[in-house]
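To start, the structure under review is shown below, and the notes come after it.
A single protein chain has been removed from this complex, and every other one stays in its place.
Presenting chain A:
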Amino acid sequence: MILLNEQVQTLVGELEQEPSNLFAFEQSLIDTVAEFSDFILKHRPSAEIVALAFWCRRSNIKNLAIHYGEQLRLRQSRVFHITPANVDTVFLYTVLLSFLVGNINIVRLSSRRGAISDELVGLIQCFVNTDKGALLGSRCLFIAYPASQFQVTATLSKWCDKRVIWGGDDAILQINQVAPVANELAFPDRFSISVLRLSSEQDAKLAAKQFFTDYQSFNQQACSSPKAIYWLCTKPAIQDCFWGALAKCADDHPQFELNHQLNRHINTQMLLMADLSLKPIRSISHPSYLMLEFEQLNSLSILNAHEGNGLILSANIDSLAQLPEHEKLQTVGYFGISKDMVKDIHALRKTPLGSALQFNHIWDGVDLVKRLN
């Protein structure tokens, strides 16, 4: 079907020569995705994969189908997905949505992908070999090839009607220089923060638990992972309570390894050198996080250079108006802030603390279902 070279490795799937035209959210598509959810949960996967399975459970997919109802067009598209290396499961959300609306998909996985990505590919492989999973394998092809193989990217970009890049600014720019396409859904660099208003020790414990969920997934490298905490009118003693409670959550679920721990220190130095106006006042180093407190953290531009790994920047504010604004600010996770006040936060996405990483089919303000259909 498509001329590819020996550098391209097929991971899972075999596209049908002439795939049948399926309606968006046709029962067979919904069933396949719902079965996939059940299938992966049975295999007790990593937490990130559990989150994916939870998202694509039958009831959620049915709700999507009902929500979009008759709005969708019938024509199926060919979609080429280019996925990120650092957030191992994110690509599958858009692939499954694309599958659900009836599209044929080729998915390029990064050669630098992580262990969770491999685990997920293994699960997909097992699933498509079952009767219930065959449809997924016939409409989604997963491949890997080195990024330097520009002609492969170009070939696949010609093949597709739509391209999805979970890439970051540099990747998007590079790919478009080599192979521009008319119809592209691209997710550029974004970063996220949390704003916390705590008034008691109990608050601190609850918030620590929820924040833990948000920051530790994907080694804090997802665009929705909070990189900084802004404390709204929260006493230092209660903040200390929070850091203690966070350490405890982390001790119960150790996540970070030596390379992450070392990289936090290195990354700290890079940030301080990138913006000489930064004035750190203290730090707390724990196996699961490095907290770096600043007198002020007015500029979010340094967050571009934040590499995750459990480095948490911290600063105090007296009002939400002091939260920095930035075009790349995606998610603000909040705690202890009333609904009325949340309106004063300027970001693409605002979520209660603990749900920053929950995927939604409206992403960065884009209705993914409509765009993929």
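The rule is short, and it goes like this: contacts are C-beta pairs under 8 Å (C-beta built on N, C-alpha and C of every residue); 3 or more make two chains touch, one makes a residue touch a chain; residues count from 1.
One rule holds for everything that comes next: contacts and distances are computed from a predicted model.
A chain of the complex is left out here; the name its UniProt entry carries, from "Spore germination protein PD", "MSHA biogenesis protein MshK", "Iron(III) transport system ATP-binding protein" or "Acyl-protein synthetase LuxE domain-containing protein", is "Acyl-protein synthetase LuxE domain-containing protein".
Although one chain is not drawn, the whole complex shows that of A:R58, A:H286, A:H326 or A:H346 it is A:H286 that touches it.
Here the missing chain is touched by one residue of A:C126, A:V181, A:L272 or A:V342, and it is A:L272.
By the touch definition given at the top, chain A reaches the unshown chain through residues 257-259, 261-263, 265-266, 268-270, 272-273, 276, 278-280, 282-283, 285-287.
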